[in-house]
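My questions all concern the structure below.
With one protein chain held back, the other chains of the complex are shown just where they sit.
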Amino acid sequence: MTDTAMSGPASFADAGRTRDPGAAPLTTADGLPLKAALRRSQRRLRLQAVLLVLPLLLFIFVTFAIPIAMMMSRSVQNPEVSEFLPETAAVIDDWDGEGLPGEEVYAAMARDLATGQENNTVGRVTARINREIPGARGFMLGTAREAATLQPPYKEAMLAANKGWGNERYWRLLKRETRSITPAYYLLALDYEYDSNGAIVKRPENYQVYQPLFLRTAWMSLVITGLTILLGYPVAYLLASLPLRTSNLLMILVLLPFWTSLLVRTSAWIVLLQQQGVINDLLVFSGLLGDGSRLRMIYNQTGTIVAMTHVLLPFMILPLYSVMKTISPSYMRAARSLGASNFRAFVTVYLPMTIPGIAAGTLLVFILAVGYYITPALVGGDSGIFISNLIAENMRGTGAQVRLAAALSTLLLVGVLLFYWLFNKIVGVDRLKFG
Amino acid sequence: MIASPNGHQNGNVGAGDASYVRFENVQKSYDGESLVVKDLNLDIPRGEFLTMLGPSGSGKTTCLMMLAGFEPATHGEIFLNGHPINNLPPHKRGIGMVFQNYALFPHMTVAENLAYPLKVRGMSKAEIETRVKRALDMVELPRMAGRRPAQLSGGQQQRVAVARAVVFEPDLVLMDEPLGALDKQLREQMQYEVKHIQERLGVTVVYVTHDQTEALTMSDRVAVFNDGRIQQLSSPQALYEAPTSSFVAKFIGENNVLSGRIASIEGDTCRVELDGGGTVGAVPIAVQGIGSRTSLSIRPERVVLDPGPDVPNGLDGVILELIYLGDHIRVRMDVAGNDEFIVKIPNGAEMRPLERGARVRLGWRTRDCRALDPVG
Partner (left out) sequence: MRLLKSLALASAASVVAIAGVAIAQDKGPLTIVSWGGAYSMSQQKAYSEPFTVKTGIKILNEDKSNEALAGVRSQVEAGQVTWDIVDMLQSDAQRACEEGLLQKINPDEWLAPAPDGTPASQDFIEGTLGECFIPQILYATLFAYDTRDFPNGGPQTIADIWDVEKFPGTRALENIPQKNLEWALIADGVPAEEVYTVLATEEGQDRAFKKLDELKPNIIWWTQGAQPPQLLADGEAAIATAYNGRIFSAQVDEKQPFKIMWDRQMFEVDGWTIPEGAPHEEEIKEYIRFSTDTQRLADQSKYIAYAPARKSSIPLVGKHEATGEEMLPHMPTQEDNFKTAVRFDTDFWATYGDALEERWNAWVNS
């Protein structure tokens, strides 16, 4: 370094010159490394920032992260056999799975049932097994009541007590379900199951419900999203182009649904759309319909789509509006002065400029729609319900069904995240404007 | 088409084929209660650079919007090349336009922006490509074709906006305060560039601004708007040198006003008794007659201190303030009751030292003092 030869009185000038590749790191006047000094001076600020967001972080952790983690863990839990039939679980591993297991497995089962009967816990495991082999509950509970009085050889005694104990499928199921973690609920949630040999197969057609329902939820949400774009775009445009006073009034009309309870809104749609409702009455009154051929517009997909489009419309209009508000009228004027007709100017200039709003609205509406519950439950009838309705139904059932519900919820969550990821790939989330 | 010379025609441009754009008794009202444009009559010859200058709310932008087709005229007719265009939608008028904020389409590249009017007109790809390239060369941005407008500086965006407005070779280009968003230095530079492009292409330009410097440097003619009317329509030089109303005199350049009463009129000069005492000679421009009130307008650089005997109009003044500006000294004085009287003295070798508070004799030539309509 030649500069050092020029010994100047200003020490900071020297310090400045040491910024050479390979030179010593910068220091403050009293010799501290500059980076450390900077860190120290900012530590207080950073601490303050952390303290400010800490309550929210904790809140999110307790009310959001923990429940989701618990739900996901619940979806693979399989404690029943290992917990409530511990001795059987221990010895059945040694059985080769052919024919019926030996005496020691039956003996272990007898002891487990006796314990279960005493502790009142036998019902938990029977519910689990009965789900897959209807009727297992009956012979298990029956034998449990007499378990204390059973005499060896247990195999013979139990087979005599109920022929259910001779069901090879039952024992194979037990052997499979001794693991405390199982993918069974995910299989079920996708309409697959284990066959009696333990292979994964598609469920019989008249039991397939979740996969079609996932698909229906997705496509109906897409239809609803599409409708909110079609209906919301002109409204947002009007809002953005009207003078402030008029647009404020219109905005209140748009937001009005937000201030009304979801139930009230949905009930209003029932009043409007039902067969003896206002719209049908009008159609019959005007002679467009015969009294006998009133339209069924509710308690089916139409009902769900109409009511949900209405409920979700503001979530499309608001981001659209906030984008349109920033688009100066001079863009359209420029396009027209350059020779484009009104329509062409709209399609080639205005529409592309509103894509961030459309995309944000689509993301909001679609994700909200996919998880919707109350509206489809009230007006969906049978053909218009969503996956969340079956999740809720399963939540009220047995322990096994609660785990199925958890598996379904997890799949729904994964689906939404997948959609978000895909959306980000295509549109780019950083371009979105939510309002 | 031949570019019109950057000459200083005085006032009227000949009629006939020179009337490329024509406003005929045009009125405009937005609310049905007041007129924003009051009975506008204006002829713009082919190839002219005409500026509409005026304070905000004077109706100039409304006129431009009516010409572009974005606002309908409430009354009257606008002609383009002899054809009435009131009922012609904007995209069929074939008028190029540069907007205040440029209105470059942010989702298109520079080249796509330039290609837009050509594509709309159904030109072939190759044709579009050559024209876009030519336009980019013209505004000296040949390497910016692939950029988005947001990646350009203000000046570059401005040039692209101009290029886009002329790329489809319109005969008429409208500019709505196009330089308003630029800083001072860039604005001055762009004034020349825009002017040069206009001269090179020979297009007719109608330019709207509230900046008098822009109007003076670029225009063939300037229409000064106020209160919905054209106050004066003339060359920049005439506008400055020979304002026909107090408003124009005040609006264009710096101006000293002295109020008084017409004492006598003799031929093309008159005598005016000043309210602050004294009598001076002036050229009567907009006066009612003897005894009527008038406002005298004298440009600061036309006032001389310690006038010689050949300067007829002499008054006494007191120096209130001296501001040194390098090439000249700006002197604020109290003259005939007006304590905002400004005199500009060139910083010449023979200049004598001035002092605050000093009483000085000053004067001007009669033809530099114009008696206009009274103000205040």
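Labels A and B are assigned to the chains in the order they are written; within every chain, residues are numbered from 1.
We take it that contacts are C-beta pairs under 8 Å (C-beta built on N, C-alpha and C of every residue); 3 or more make two chains touch, one makes a residue touch a chain.
Quantities reported herein were computed from a predicted structural model and do not represent experimental measurements.
Participant: Considering the entire complex, write down the shown chains that touch the omitted one.
Facilitator: A
Participant: Could you tell me which of A:Ala37, A:Val91 or A:Leu141 touches the chain that is not displayed?
Facilitator: A:Leu141
Participant: Considering the complete complex, identify which of A:Tyr299, A:Phe315 or A:Tyr331 is in touch with the unshown chain.
Facilitator: A:Tyr299
Participant: Need a quick check: the contact residues on chain A for the chain that isn't drawn.
Facilitator: 62, 66, 69-70, 73, 119-124, 126-127, 130-131, 134-135, 137-138, 141, 206-209, 212-213, 216, 274-277, 299, 377, 381-383, 385, 390, 393, 395-402
Simple rule for what comes next: only the chains that are shown with their structure count from here on.
Participant: On a C-alpha centroid basis, what's the spacing between chain A and chain B, in Å?
Facilitator: That gives a centre separation of 64 Å.
Participant: Please name which positions on chain B make contact with chain A in the complex.
Facilitator: Its residues touching chain A are 68-70, 89-91, 93-97, 99-101, 103-107, 116-117, 120-121, 164-165, 168, 174.
Participant: Tell me, which parts of chain A touch chain B in their complex?
Facilitator: It comes out as residues 328, 330-331, 333-342, 344-345, 348-349, 352-353, 355.
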